[in-house]
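The other protein chains are all here in position, but one chain of the complex has been omitted.
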Amino acid sequence: MPGWRRGSGSGWLTAEYGMLPASTGDRKARDITRGKLDGRSSEIQRLIGRSLRAIVDLGALGERTLWIDCDVLTADGGTRCASICGGYIALELAVRRLMAEGLLDETPIRDAVAAVSVGIVAGESRLDLAYLEDSRADADMNVVVNGRGELIEVQATAEDRSFGRAQFDELLDLALAGTQALLELQATALAAA
Amino acid sequence: MPGWRRGSGSGWLTAEYGMLPASTGDRKARDITRGKLDGRSSEIQRLIGRSLRAIVDLGALGERTLWIDCDVLTADGGTRCASICGGYIALELAVRRLMAEGLLDETPIRDAVAAVSVGIVAGESRLDLAYLEDSRADADMNVVVNGRGELIEVQATAEDRSFGRAQFDELLDLALAGTQALLELQATALAAA
Amino acid sequence: MPGWRRGSGSGWLTAEYGMLPASTGDRKARDITRGKLDGRSSEIQRLIGRSLRAIVDLGALGERTLWIDCDVLTADGGTRCASICGGYIALELAVRRLMAEGLLDETPIRDAVAAVSVGIVAGESRLDLAYLEDSRADADMNVVVNGRGELIEVQATAEDRSFGRAQFDELLDLALAGTQALLELQATALAAA
Amino acid sequence: MPGWRRGSGSGWLTAEYGMLPASTGDRKARDITRGKLDGRSSEIQRLIGRSLRAIVDLGALGERTLWIDCDVLTADGGTRCASICGGYIALELAVRRLMAEGLLDETPIRDAVAAVSVGIVAGESRLDLAYLEDSRADADMNVVVNGRGELIEVQATAEDRSFGRAQFDELLDLALAGTQALLELQATALAAA
Amino acid sequence: MPGWRRGSGSGWLTAEYGMLPASTGDRKARDITRGKLDGRSSEIQRLIGRSLRAIVDLGALGERTLWIDCDVLTADGGTRCASICGGYIALELAVRRLMAEGLLDETPIRDAVAAVSVGIVAGESRLDLAYLEDSRADADMNVVVNGRGELIEVQATAEDRSFGRAQFDELLDLALAGTQALLELQATALAAA
Partner (left out) sequence: MPGWRRGSGSGWLTAEYGMLPASTGDRKARDITRGKLDGRSSEIQRLIGRSLRAIVDLGALGERTLWIDCDVLTADGGTRCASICGGYIALELAVRRLMAEGLLDETPIRDAVAAVSVGIVAGESRLDLAYLEDSRADADMNVVVNGRGELIEVQATAEDRSFGRAQFDELLDLALAGTQALLELQATALAAA
């Protein structure tokens, strides 16, 4: 695990992702019972970590590690994007507490972050797919943006059929509109917290 | 590991990716010595597997598994894309041998596949980054296309700075031009083999 | 993992127990990150499994495995006893569903089961310790009973000071009264479900 | 593994338990061949460690770890209790050697400890069950006491049939008589050593 | 683990080697606590297995696996050779039992086997080194022979100083005389058993 080095003056943010066995329709075997981390889970927690680190000034964080735990209690499509959105809220709340406790003078968070999934179902572009749509999707794209709507991460995968440049652009437009709405919801939630 | 089930009539293609300890400038510790597969390696071999399966008809392959081994002897940027390009050539050669040995009547390969990395270095879009460029890049994108130039997989990551939609489009254009050139080189190589 | 053998005509019930990293005051490291199941977790899930199997007729269950997942979202003392009580409710609901789906003709559940923790805090016997009490307890006892109030499992541990026979008897009396109340609550809940 | 922290001034005692493959009637597979510690072994070595630590003043031990190895060469019922009794003798001998070598000024051992198993076989309470009795027992109880006969640990499990309070009390009486006899045998053995 | 295949008509013999933590002067950490088999132990158990298989007709053994467990209770040099000698006796006794139980009609053992260590200590060749000699040895050789005194395995290692051909020959002569004596002792022991 990468982290901060003593004396570097700089910190680290790491994310962990897991699905409870009962979170899915059919029971998902526990990683620890199978003895190793699922490749998919490992990939997802790397994505969440990169996305959140993209908006944090690790130098301003100081020599400490922030752990963002994303445990899925009920899964219905798009859990990696939900983890990034919720992880950002948790990060804000954690930093507020560190500041309230006098452990940080100023916030190391430099921006907001939001993520959404989009996909092509029956030839049509759809936003924030539910599990049933996701499993029938021809293609699937996860888009992570910062508070100014600039791209942090794009991951697009053709499940069954490849997709053309036009369809790709349409999906990306849809995702950017979706993340814009999510950023507003997050700001409202944080103002109310 | 997912695979085919006896009696399903259908097969599987799996890819494995590894870097030799001496393939990089500073020696890379061996996965088996650390006791588990590197998260990055796991992510890469899942990408290679998905990209190659996207052009194979697993039903036409019959009840067998094809293993595509991508072992990096010397690394200089873009090893995951090079693995997809080289893996495709290896796949074609393997299928030709199976057909020559009478184990397959017709090829289960339905298309070509090529991949290339692009990135933003010092504000400028560049194709197929070398390691020194890659380590200085602000953003990095891997693009996988099929023989008709349609998208199979897009993975874009902002390393240090987020990027706007315009820059994203410019990178994708550059990548599509690059994969076009690679598809031609692959066709020439396969014709000569 | 023990289980049923094909052709034996008999089934199995297994329990898994885990604490979410955020369930405790100080974050608990994830088992999969440490690479192996915590000794304490392993001990607890063996206890839950034995307690539930004590009231199930595995022959009447038929050749299937029931998995009871006990995932602790918020911990405040006595999680192993809460897991047995909640696990019993989950078991009843699961069997009702199997019967509704026509997969079982009659219930293989032969009795109820309840469990409670008791302890000595500052020289005084207390029922169902909260975490703050538990951490200051001199001794700690977990008692599992069936629907007739007979003992299925007793586990008593002196944390800091040994305890005499009289104190042991007092604790056991207190636990038996507590489980009696829990059995009534469970019956009410199941009647309402 | 828990242990002492440098500068704490305090030590630790840990126990390890293992059965040789040939110790049982049917060969027992080696933990290392199966790749992980048996749940039952882990549970037993935690019990042995707690029981021995209950009579040791870890502060008086100083910053060192005592390892008590309990390797079963021939098993015939009650190996966990035999490990506690034998582990106590080994602990006394180890401390005597540390004192003779001038590494400890005074003993950190504050009391004696003994353990015995009791069970119900064919409706009858029996002390220190042999393997054949143990496998036919309806219930099984392990009792650990200190030198004053006070309880350190009680673990009772109904194997096939639950047991009432009266039977439980009878078993506990029997166990307390048994540990009294063991404490005398231990004292005699230590006086002779 | 290699083994026999169902329907092959042929069996397998496998050996496992382990040192108890208390078998050595300084306590040896348990393999299972360190989480993996010690490289030295793995090498030794492969040697024992090869040596014993060299005298067994696996076809005549039938479709079964013989496990030879070599657990070192007290170590004082040459444990791998002692394991081969003792393993051979255990193998003979096991086969006698299988024949007495009617599970084998005739013995699959085709020959005897014996092993001894020799070494150069202070410039002098010595037979069957004790631990204190072994740790001061310049070179160390393990020799395994069959009942006719022919070589099955030779493993010679220069610990601190290389050795010339003459010294090698002298060590081998010494070992062959030693194994001759061991073969006679084994025959006497088996006749008496």
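We call the chains A, B, C, D and E, going by the order they appear; numbering starts again at 1 in every chain.
The definition used in the following text is that a contact is a pair of C-beta atoms (placed from the backbone, for glycine too) under 8 Å apart; a residue touches a chain by one contact, two chains touch by 3 or more.
This is a predicted model, so every value here is computed, not measured.
Colleague: Indicate each shown chain that the hidden chain touches within the full complex.
Modeller: B, E
Colleague: Pick from E:23, E:79, E:117 or E:146: which residue touches the chain that isn't shown?
Modeller: E:146
Colleague: Taking the full complex into account, find the residue in B:20, B:89 or B:190 that is in contact with the omitted chain.
Modeller: Per the contact definition at the top, the residue touching the missing chain is B:20.
Colleague: Could you list which residues of subunit B touch the chain missing from the display?
Modeller: So the residues of subunit B touching the unseen chain are 16, 18, 20-22, 27, 30-33, 36-37, 67, 69, 71, 73.
Colleague: Using the touch rule from the top, list residues of subunit E that touch the missing partner.
Modeller: Counting only subunit E, the missing chain is touched by 36, 39-40, 42-43, 46, 50, 54, 141, 145-146, 148, 150-158, 162-165, 168-169, 172, 176.
Simple rule for what comes next: only the chains that are shown with their structure count from here on.
Colleague: Can you work out the rotation angle that lays subunit B over subunit C using Cα coordinates, in steps of 5 degrees?
Modeller: Superposing the C-alpha atoms of subunit B on subunit C needs a rotation of 120 degrees.
Colleague: When subunit D touches subunit E, do the two copies use mostly the same residue numbers, with over half shared, or different ones?
Modeller: Shared-number fraction above one half, so same.
Colleague: Give, as an integer number of Å, the spacing between the C-alpha centres of subunit B and subunit A.
Modeller: Centre separation, subunit A to subunit B: 25 Å.
Colleague: Hey, how far is the Cα centre of subunit A from the one of subunit D, in Å?
Modeller: Result: the chain centres lie 49 Å from each other.
Colleague: Can you list the subunit C residues in contact with two or more other chains?
Modeller: Residues 35-36 of subunit C each touch two or more of the other chains.
Colleague: Answer with line, ring, star, complete or other to describe the graph linking chains that touch.
Modeller: Graph shape, chains as nodes and touching pairs as edges: a line.
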